[in-house]
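Only one protein chain is missing; all other protein chains are in place.
Chains: A and B, in written order; residue numbering restarts at 1 for each.
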Amino acid sequence: MELLQLILDGLSLGAAYALVALGFVLVLNATGAVNFAAGDLVMAGGFVAVALAQILPVPGLLLLPLVLLLMAALGLLFSLLAYFPLLGRPPTAVFISTIACGVMLQNSANAIFGAEPRKAPALLGEALYRLDGLTIGRQSLAIILVAAFLVAAQYLLFARTQLGRSLRATAQDRDIAEALGVPTRRMIALTFMLAAALAGAAGLLLANRYFVVPTEGGDLVVSAYIAVVIGGWGSLPGAVLGALLIALFQVVVSAYASYTVAAALLYGVLLGVLFLRPKGLFGEAIGRRA
Amino acid sequence: MSEPLLVIEGLRVAYGGSAALDGVSLAVAEGETVALLGANGAGKSSLLKAAMGLVPVRAGHIRFAGLELGQLPAHARAALGLGYCPEGRRCFPGLSVRENLEVAARVPSSTRRRRLEAVFAAFPLLAPRAEVPAWQLSGGQQQMLAIARALMSAPRLLLLDEPSLGLSPRLVDELLEKVRAIAREGTAVLLAEQNAAKALTLAERAYLLAGGRVRSHGRCAELAASAEVREAFLGG
Partner (left out) sequence: MRTWLAAGIRLPLAALAAALAAYPIFFGNAYSFRVLTLAGIYALLVIGYQFIFGHAGALSLAQGCFFGIGAYVSAILAASFGWSFALTFPLALAAPALLAAVVALPVLRLESHYLALASLGIAQVALLAATNWQSLTGGANGIAGIPGIAAFGHSLAEGAPLMLAIWALVAVAGLLAWQITRGLYGRMFHLMRENATAAAALGIDASAMRFRAFLLSALYAGAAGALYAHTLGVISPGVFEFPVMVACLAMAVIGGSARVSGAILGAVLLVHLPEWFRVFEKSYLIVYGAALLAVIIVAPWGVVGALERGRKRFLPEPQPRAPAQHVTALRAPVPAGADAVLELSSLGIAFGGVVALEGVSFVVRPGELLGLIGPNGSGKTTLVNVVSGFERPNAGRIRFAGRDITQLPPHLRARLGIARSFQSIALVASMSALDNVALGRASLEGTGLVSALAPARTDAHLVRARAHGMALLDALGAAAFAEQPCGALPHGIARRVEIARALALEPRLLILDEPAAGLAEEEAALLAERLRALAAAGLTLLVIEHNMPFLMPLAERMVCLEDGRVIAEGKPEEVRLHPRVLEAYLGRGSSAGVPA
């Protein structure tokens, strides 16, 4: 029963991680660049939720659309600062520019909100249900449902709409997409907006139970990164699956040993995966270009 | 007399210090099929890319339908009626055949559906593979898909870069038959091709490129007889 409880907690944490990892892969696929600030965008989303809650004392679920919107705007700004001025430069340049933007985000949050942990409102209240010795928090359930909804929405957008096809085509071969009439710059800006919105949603989801502090970005981006490596570099379903796996791992090992042991073991697993299966546990989603 | 559909004048394209094209001029009239001949590295691909806006132009003019293209981005050129089928196919590997086609039709969905049906009718090979991801197709199928994809925007001029590349002779014949059919429908075609004999039977006029310059041009029948073409390909 205890294990079941842990699995539930792990799933709820993993659902939020999945959103971060998804945003990370979207940007990676569209630009070939690793977005180091993915974790800081989650943090920014958390603080946006905290700030909104001070103005609008409503449940978190009602804040969600506003957080998505504001974070998408931040994502656009982010792409204009960190990505578009560096078109045609090696990926390392973009990597460094995202580090720079992350540093600015983190320290802006520190200047505005201070270093103390802050708490965002729960999505639908913090009631607990008891079921056969199992404690199910309403927040945990809501996190899982909201994240599942966002993942599904992202999937449908990409799989079923012309916009989604254009986004994918841009990610796979930008020049050719452009030559076929796809406005690829707009698509890339849109990808950054989507990624930031997903990260922001994760920030809102996490900032209730785990609070939000300006410095949390580093841990989150490493988690997202490990999820993406395990799931297969560039694979969207792999990222979601990888995020769920590492969250479960973290929660279960933390419960039986400690958080430090969990982090060290997870890191060991990452090195092992890189060494033995550099293409991830689930292989590559997209076949080699012929 | 009105101006031809595509007019290129004094075009210069350079990568780093070396010029890929130097002072190239060429024209394609509405509905005309023009072949672009020359060995590897002669500048055929660079010319098509420059027309499409995929490489920066150092000097010269490109006009399409009377419009100076200048710095216009490629997607806007596509919207004007330029269709592009790149060298090496470059289908979107993770998109299905249907999605590869759909993404190139930036029109209301009812029109897109109609065009999809028309393209599947013209390329019956693709229809049964509609839901297969493009990377699973064979080379010949990918080439068909790349041409079909370029047609989805109903272009006035189709830029075809080396469609016969790496295909067996039987497939090349089949493919060029498709191109002939496209041209019959009234679409102008600018065809870059190494397979000189094939291209010369297909096109009305041809330009022979060498070292980034137009070495000769004229009607295909005349060019086919000229020693220059044969020499350029087989060394006398």
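Structural remarks
The rule is simple: a residue touches a chain if its C-beta (ideal position, glycine included) is under 8 Å from a C-beta of that chain, and two chains touch if they have at least 3 such contacts.
None of the values given here were measured: they were computed from a predicted structure.
Of the options B:L137, B:I182 or B:V214, the residue whose C-beta touches the omitted chain is B:L137. Remark: the omitted chain is touched by one listed residue; of B:S109, B:S168 or B:S226 this is B:S168. For the chain missing from the display, the contacting residue among A:L6, A:A51, A:L77 or A:I99 is A:I99, taking the whole complex into account.
By the touch criterion stated above, the residues of chain B touching the omitted chain are 16-20, 39-41, 88, 93, 135-139, 162, 165-169, 172-173, 194-198, 201, 210-212, 230-236.
Along chain A, the points of touch with the absent chain fall at residues 34, 36, 81-82, 85-86, 89, 91-93, 95-97, 99-104, 106-108, 110-111, 215, 218-219, 221-222, 225-226, 229, 258-260, 263-264, 267, 270-272, 274-275, 278, 287-290.
Assume only the chains that are shown with their structure count from here on.
Averaged Cα coordinates give chain A a centre that lies 42 Å from the centre of chain B. Across the complex, chain A meets chain B through its residues 162, 165-166, 168-169, 172-173, 175-185, 285-290.
Chain B contributes residues 52-54, 73-75, 77-79, 84, 86, 89-90, 92-95, 99-100, 102-104, 106, 109, 112, 133, 135-136, 139, 142, 149-150, 152-153 to its touches with chain A in the complex.
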